[in-house]
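With one protein chain withheld, the remaining protein chains of the complex are depicted in position.
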C-alpha cells in the first residue's frame, strides 16, 4: 500500500504536501504552448533523486486538455508540443538511428498503448538497403519494435531490447509505456517524458526491470501515459479521506482523535483486502471508453515522436509515408 | 449511492443480513450438478417482489467455478448446466421460434457480452425459406440480433426489439446482458437466468428500459453475467468498512459513536465524489484480462443457449452448423 | 458469369463499349471539385433503366484520388464532396429525422464498411427526450443502426429495417454498403451515391433484397464503395483477354477465328470452375491492407454523411459531439 507512482510530478506534489516545501535538489518550471500546459521537474542531484524516488534527470509532464481525444485539432496541438519537448531531449546527428520500443501487452487494452504507438511509427531503417534513394539527408533512420511482455514471451523485456540494441546499435532508444497513476484525474490526461529511461517497477504490469542508459549503453527517452489506477488505490484513498474527515471533526488529543491517528498501515491493508476480497485477478479502474481513448492517445504520441525524429519533414509527408 | 444490484441473490442476501430472516414470499433452493452449484430464488408474490426489489418469477444463479475460463472442459460443464436450466424455463413447441437478443455495446469490452453471444447463436429461421429440407422436426427456428445501445443508435433498445418482435413474432425472447454487481467476487463468476425479463435500470450502462412480457407481449428470459463493479461501489464499501471498524472500537452512546452513526448518505456521497473527482467518464473496476474472460463467457453462454434451443441436436452438430 | 456490377457507371461504360453510343434515356455529366472528379449518371426513363439495369434515378460516382487513405487532408476533401452531393439529394426540413443504416457483416473485413460507418454517425434522436436543450434548430434528429446480415440474424435485413422504419418513422433512410466491382481498379477508389436505394442482389454478400422507397415507404439514399472483386471475375477477365488477344492475331472467318468466337458461356464457366476448383468457401480478391483501407473509408463516408445531415454545424463541433 505504499504510495507508488510512476509520475515524478506526483512524487513531488506528495513531498510538498507533506513537508510544505520544495524538495532540495529538485526544481520545477511550468511552460505553456497555446492552451497546453507542461511542467518540467528537474532532479539535479542525488539528494533530490532520493527524496523524489526517481533518478537524476528531466521529467516533463504535459497536461492533456479535457476532451482532447474527441477533437482532432487539439490532438494535433498536443502532438506538436510533445514533438517539441522530445526534440529538446533527443539531439541526434543526421546519420544517426533511433529505435522506438512499444512496451506493454497489446491484448490488454489499457496496457496496449506502447504497441499501438510502435505500429504507427514511420520506420525507415530498412530503406537504406531497399530504397537508398529516398534516404536522403531529410530522412532519419528509424526502427521500432513491440517486444511483448514477460508472461507472453517468457523472456525479460529488457533482455529482448538489450539484444536488439547490441545488434542494431541505435543512437537513441525511445520507450513508450502505459503507466499507473495515483490519481484518477491524471488517467489518460497526462504525458510524462523523461530522459532517464524506465525505472524498475513502473508500468501497468508492475514487474518491469530497468531499461536505461546504464543497462542498454545508449540514451533512453521514456514516454508514458497513466491509463489506469489500481483498484486498491481507490479503496485506500476512500479510507484516508473518511479518516481525515473524522479527524477534522474532533479536537486533537482526544481519545477518538488519537484512535484515528493510530490506524496504521497494516490495519488499512486488511480493510482494503476485505473490500477487494475476490480472487478474480488484478483489478484495475479505468474509464468505460478505454479502447477508444488508448487508440487516440497512441495517435497523439506517435505523431509527436514522428515529428521529433523527422524534423525536416512535414506532418503531411509523414502521413503519406505511413502506408 | 443506493445499494443497487442486478442480482436477485444479492438483494436477498442483503435483506437477510439486515433483517436476519428470509424474505416473506421468497424461497430459495440450492442444487448441484457435479461441481457446479446453482441457486433458485423464487419470488412468489407481490410482498416478496417489493422486498427483494425484483418482479415475481424465478431467478437462477449459477456459480462459475474458479479458473473455468481457462479450462475448456469445465466451460462445457457450465454450458450444460445453463442449457438444462434454460430448458426448464423455455418449453417451446416443435414449430415455434426463438429470438435471441444480445444487449450491450460491443465496442466497450465489459459490455460486449450480449453481442458476443448473439454472434455465436445457431440461427436457422432463414433456412425455412432458403433450405427448407434441413428444417426438419429436429431443428428449431432461431433468429438473433444485437441491437446496439441508445448512445450509438439514438433509438431506445426496447423500441428496436419491440418493432422486431411485432414483425418476426417469436414465441420466446432470450436477452443476454452484462450486469453490474455489488461485489467484486461475483464479477465474471455468476450467471443469472430469470424468466422475468430485464428490469428498468439494469445492466452496465444503467439506463435500460424494461424488456419483458409486459412490454413485448411474449415471454422474456434474461441471461446475465456481472462483468464490472462501479468504481463508486469500491469507494463506498471502503468508507463503510472503515466506519464499521471504528464503530466496533468505541462504546455505543459515546460522542464519537454517535458521530460515526450520524455520517449520512449525502456526506458519504461527497467523500466518494472527492475520491473519484476526475472528469474522465464513467469509471469501472474490472480484471485486467477482461477481453479474454468476456470472450470465454460468451462461448459458455452461447453453447448453453444453443443446447437449450436445439434439444434434438448434439453439441457437435451444432458446432458444425455454426460456420 | 453474367457481367454483374453494382456500379451504374460501369454498366454504362459496358453498354457504350458494346454499342458505341450513349444509352437512350441516360445522360451523364462530369464535375470537379478541386482535385476530386465526380460523375452523375441520370437514368431518365424506363428505357434507360432497362438498358442500364438500374432503376430510374441519379447515380453519382466520386473518384477517390490515389493514396487518399494515407492523407488526412485529402480524406477531408473527399468527405466534403460527399457531403455536398448528399445535401443535393436529401432536402430535409428542420424538424425531420434521418435513419442511417450500415449494411454488411462487421466480422468480414471487406463487408464491414456499413457497420463501421454507422458507429461513427452523430446520433441525436434520443437527445430530444434526454437533453432537449441541445436539440435546437441547428441540430437534426439522426439515428443509426447496423442490422447485421441474414446468415447471422436469421432475419432478412430488409425486414429488420422495415420494422424499424415503421416504428421510428424517419423522413429519409441512408444505407451504406460494401459493393462488388467488376474492375480491380475501382476497388476502394469509388464512392457511388444514388437516390434509388439498394437493388436486389447488390453488395458483397450478393443475396440482398430490395431496400427502397417502394419497400420502406420513405426515400432511400444508398452510399456504396466496391471493396472486393469476385475471384471468378479475375479468372473470367483473364480468359476473355487471352481469347481477344488470339482473335486479334488471326484473320476473321478462318477456322480458328470461328472456334475462338464459338467459345461459349458454359465452356468458360467450366474453365473458371476448374481454376477455382476448391471447396474453400466464397473467394474474394482484395488488397492485403484491406483492414486499414476499410477503416479509412468509413471515416470519409461518416464525415460526409454527418456534414450533410448537420448543415448548421462545423466539422469540429460534430467531432466534439462524437464522444
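Observations on the structure shown:
Each chain carries a letter (A, B and C) given by its place in the written order, and its residues are counted from 1.
Convention: a contact is a pair of C-beta atoms (placed from the backbone, for glycine too) under 8 Å apart; a residue touches a chain by one contact, two chains touch by 3 or more.
Remember, predicted model here, so these are calculated numbers, not experimental data.
Across A:146, A:239 or A:313, the residue that sits in touch with the chain not pictured is A:146. When you scan C:5, C:79 or C:109 for touch with the missing chain, the hit is C:109. Within the complete assembly, A:162 is the residue of A:37, A:51, A:84 or A:162 that touches the hidden chain. Of the candidate positions A:119, A:185 or A:317, contact with the unshown chain belongs to A:119. Listed here are the chain C residues that touch the chain not shown: 66, 107-111, 183-189, 204, 231, 234-239, 241-243, 245-246, 249-250, 255-256, 259-260, 263, 267, 271-272, 274-289, 291-292.
Within chain A, the residues in touch with the undisplayed chain are 107, 118-119, 123-127, 141-148, 150-156, 159-160, 162-164, 166-168. Listed here are the chain B residues that touch the chain not shown: 67, 70-73, 289, 316, 319-323.
We take it that only the chains that are shown with their structure count from here on.
Taking each chain's centre as the mean of its C-alpha atoms, chain B lies 39 Å from chain C.
With centres defined as mean CA coordinates, chain C is found 44 Å away from chain A. Counting partner chains per residue, chain B shows two or more touched chains at residues 107.
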